[in-house]
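Everything on this sheet refers to the single structure shown next.
As you look at this complex, bear in mind that one protein chain is not there, while each of the others sits in place.
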Amino acid sequence: MKYVATFLVLFVIYILLAGFVIDELILGALIAMILTLIIARYVDYKIDVKLPYRLAVFGFVYIPVFIWQLILSNIDVAKRVLSIQIPLNPGFVKIKTELKGDFAKLILANSITLTPGTLSVDIKGDTLYIHTVDVKGNTAEENKKHISATFEKILGVVFK
Amino acid sequence: MEIISYIFLIIGGLFYLLGGLGILRMPDVFNRIQAGTKATTLGAFSVLIGVMIAHPEWWLKLLLIIIFIVLANPIGSSVLAKAAYLSFDKPKNLVIDQLQDIFGGEDND
Partner (left out) sequence: MITSIVFALVGLGVLFSVVRLLKGPSAADRVVALDTFNIIIIGTIVLLAHFYNNNLYLDIAIVYAILAFLETIVFARYLEGHYGNH
């Protein structure tokens, strides 16, 4: 099952890059098959009955929220950059995450980087280290509420 | 349709400009990384959407570039931020620094 999914992803990427020509379809299938044999053992996503539901949550909840946060963060950056005295109150904070799996953590870290005023620096186990422009709280829980709570809730549904 | 596309292109150009300005004006490395990453990601996003509206037959490749930029740009800046933290002096204006816990404080020499 894992192999089929990996193969499909690779094949689709190849076709996106090369275009719909019959030669390319054959060559793409061959290359995707070879790469699947190499890569698939490092892949660890779960495939089950709820996958379409999780993909739907990802597409219709996560992506709009993500784009909205991206726009907000850019307005924030614009305000800071265009003000004469740049308002800063920076610091490094750490927050805990309940997400399991490398890919889930990667998506969470990326989301945090693109939300207003935060930049994830490192992940160690279940702790994320974050540089924020505007420090709001002192404990991990307070910071979590300000930084990652929304994304965690959504990604918790997407990556079980 | 063309007008919408041009609106997206101009917004994208504006955010690219803001990214450059952020890189130039921010006082220390980490704030520069933040401003640069966010502004250029939205700038690229917006420019590519604008081109996608103007040329709908290219949507596959443009979508691929968007996905790649949105995935890779934050990763690149995280790695860069970690490298900057490890190998250069910390900025003086930090309010709180909990990253010390794992990288062992002031003196590593």
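Note that the chains are named A and B in the order they appear, and that numbering of residues resets to 1 at the start of each chain.
Keep this in mind: a residue touches a chain if its C-beta (ideal position, glycine included) is under 8 Å from a C-beta of that chain, and two chains touch if they have at least 3 such contacts.
Predicted model, so just to flag it, every value in this text is computed and none were measured.
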Across the complex, visible chains touched by the hidden chain are B
State which residues belonging to chain B touch the missing partner chain.
6, 9-10, 12-14, 16-21, 23-24, 29, 32-33, 36-37, 40-41, 43-44, 47-48, 50-51, 54-55, 58, 61-62, 64-65, 68-69, 72-73, 75-77, 79-80, 82-84, 86-88, 108-109
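Quick note on the criterion: only the chains that are shown with their structure count from here on.
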In angstrom, rounded to a whole number, how far apart do the mean CA points of chain A and chain B lie?
15
Given the complex, residues on chain A that touch chain B span 13, 16-17, 67, 70-71, 73-74, 77-78, 80-82, 86, 88-94, 106, 109-110, 113-114, 117-122, 124, 129, 131, 133, 135, 138
Applying the document's contact rule, which stretches of chain B touch chain A when the two form their complex?
15, 18, 21-22, 25-28, 30-31, 33-35, 37-39, 41-42, 45, 60-61, 63-64, 70-71, 74-75, 77-78, 81-82, 85, 91, 93-102
